[in-house]
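Dumping the structure here so I can ask a few things about it.
Excluded from the complex is one protein chain; the other protein chains are retained at their positions.
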Amino acid sequence: MGRALSIDSLMPYFGVVLLIIAGSFLFPQVLSADYLTQQLQIAAFLGLLATGATVVILLGHIDLSVPWVLTGAAILSTALVGSGNPVLSALAVPAALAFGALIGVINGIGVAILRIPSMVWTLAVNSMLLGLAVLNTGGFNPRGESSALMITMASGDLLGLPVSFLIWIAVSAALAYFLTRTPFGRYLRAIGFNEKATFLSGVSTPSVVFAAFAIAGMCSALGGVLLAGYANQAYQSMGDPFLLPTIAAVVIGGTSILGGRGGLFGTIGGALFITLLTSILSVMQIDDAWRNIIFGVIILAMLLFQTLRKGAAP
Amino acid sequence: MLDYLRSNRREVIAGVVLIALLASYLGTHPRGASTYVLTIWANQCLILGLAACAQFFAVVVRGIDLSVGAVMALTNCVASYVLDGSGIGMAFGMLAVVGAGALCGLLNGLIIVYGRIQPIVVTLATASVFVGAALLLRPTPGGAVNYDLADAITLDVLGIPTALIITGVAVLGFWLPFRRTGLGLGLYALGSSEQAAFQSGINTRLVRLAAFTLAGLFGGLAGLFYSFVTTTGDAGIASGFTLNSIAAVVLGGVLLRGGVGSLIGALAGAFILKTIASLMFFSGIPSLAQPLFEGMILATAIAIGGADMLRARNKLEVFS
Partner (left out) sequence: MADSPSPLLEMQDISMHFGATKALDGVDFTCNAGEVHAVLGENGAGKSTLMKLIAGVLQPTYGQLRVEGRDVFLGSPKAALDHGLVCMFQELSLVPDLTVRENLLLGAPGAGLGWLRGQGLDKARAVLTRIGGTDIRLGARVEDLTLPQRQQVEIAKAIMKKPRLLILDEATSALSASVVESVFDLVREERDSGTAVLFISHRFHEIEALADRVSVFRNGQRVATFMKGDHDYGAIINMMVGQKIEELFPEKQPGAHQSDIVLDVRNFSWEDQVKDVSLTVRRGQIVGLGGLDGQGQGTFLMGLVGLLRKTQGTTAIAGEPSEITSPKSAKHRDIGLAYIPEDRKTEGLILDQSIQENLELAALGRADLDAGDPTLYAGSLEQLALKHGGLELPVSSLSGGNQQKVVLAKWLALGPRCLLLADPTRGIDVKTKTQIYTILRQLADQGTAILLLSTDYEELIQLCDETHIFFEGRIAASLSGDDLTPQNIIAATLNVSAIPQAAHA
């Protein structure tokens, strides 16, 4: 797949290398294995969310319900573990994933059947989930704790690499296989370009939309489980700071926000880049204001570079 | 007239819903339809209303502005520095606040038009920059706005809430004439069919630039009015307003695909959203359940719009 390795998708990797080199001049510890593996661990949280978002964006849609699917999954899983019942505790992760898939299907129904613009419908779903969470927890941080499994998933190591990173890469690899080697992936991109023509080619387009949103929901839920494992708790609004970086990671990775074009390889780079950028800015103890500004400017610069390059070589 | 109703049925529906909601709000409010109640209500509505206007200008040209809240935060922080002092100073201060908003919008427009990047992505990034700038100005909430000026703008004139008067001026003094200008027409043309607009001799770049500048300008107005209501500067207000402004324009009958809707609809949508929230407050629904109800009402309202699709008897009709 020549397209999967387009220059657009390689750009964030160049960015990562540049960041590491530049960061190491200021802070030599950036080059340490500890620091880098920690970045991989943290990047996995954003990366899983961005993986799901990539699938939906390839479809030509967007999922704004990420924050509260994530939070809901975290609340659900920690509550099940917190119940003390070993059966419920074992079900925590599968239940969270099922929850994500369910919300994904609800998103898909609004988008594919009711034909509501995804930006609006997923936003409404997000606010309903927020309402449910508030009702359920009384507006306080929910009680509960993470299971040993969840903590291992978020913070464990395997062969010197963080488990969360391995999970992320495994999920990405599995989905990449689906996107490039199965009809589902072909349909997904085809719908992203032209849904009508795809439907007329004898494709059940609503099922593809359902599946894509369900995958995205499960990715968001998995991200929530990992974050809960990382913090050993769930808390209100834990997902809110992730929404915009998620979309940024996808588009920096070369996936077109209009659908059809792009892939998961770039998204992995995008998530790594954004995580590293955030981390280096905070290591440099730059205050919040400048961090926001630099973050926005760098994202814009990368996007401008993408389009300028295309403008130069049509 | 019939043509008018048909082509503006979304605004008409939104207006009717708003009146019904307002009536039940005033009916259930313990203090009834007093100027005080109306003023509080109108102020809350107008803040979101102006944010929705900002969003409208981006959406009508088939764009979206995710920086509406950020522009509000930035202009709110600017306002907390320049709205205290002499009368003339404050007049220039107000101009500076709105000008800062317009500048933000112009920047968005320039990047979108000349950088050829999708509005959703551009404004996502610039929102971060604007919030950063706001944080530079006000790392923590603070500053002050002249109380007399704030009172003058957020209370009432002869029993009519000033916020409603401002709304009226925005519609009658700005929107209705604006709709009859080449630029007003050009916005719709661009959002409805860019190719047709271009071939008709419209300068599409200029019109798109103007649309995003107007979005920024109204974001600035929203930030300014917010400053009068809160009389302080806070860089942390961005997130809620952006998403609510999108919800408001959709409720007001503005189609995200561009070219359809009006400023009146956007205002009505915002007023509806805020009225629902206020209504809930006095309705006896447990406060913990209110966010859920709000979300469900929003979702239902949107889904009703989509229910048309279930009736489409030609399956190709739904792809457009």
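Going by the order they are written in, the chains are A and B; count residues from 1 in each one.
To be clear about the criterion, contacts are C-beta pairs under 8 Å (C-beta built on N, C-alpha and C of every residue); 3 or more make two chains touch, one makes a residue touch a chain.
Just so we're clear, the structure is a prediction, and the values are computed from it rather than from any experiment.
Contact with the chain not shown here comes from a single listed residue; of B:21, B:58, B:124 or B:202, that residue is B:202. Of A:203, A:231, A:283 or A:297, it is A:203 that touches the chain left out of the display. Listed for subunit A, the residues touching the missing chain in the whole complex are 183, 186-187, 189-190, 193-194, 196-204, 260-261, 314. Interface residues of subunit B facing the missing partner chain: 3-4, 6-7, 177, 180-183, 185-186, 188-189, 191-193, 195-203, 206-207, 210, 259-260, 312-316.
One rule holds for everything that comes next: only the chains that are shown with their structure count from here on.
Averaging Cα coordinates per chain places subunit A and subunit B 29 Å apart.
Remark: subunit A residues 62, 64, 110, 113-117, 119-121, 123-132, 134-135, 138-139, 195-196, 199-200, 240, 244, 247-248, 251, 257-258, 287-297, 299-300, 303-304, 307-308, 311 touch subunit B in the complex.
Remark: subunit B residues 64, 66, 111, 115-118, 120-122, 124-136, 139, 239, 243, 246-247, 250, 256-257, 288-296, 298-299, 302-303, 305-307, 309-310, 315-316, 318-319 touch subunit A in the complex.
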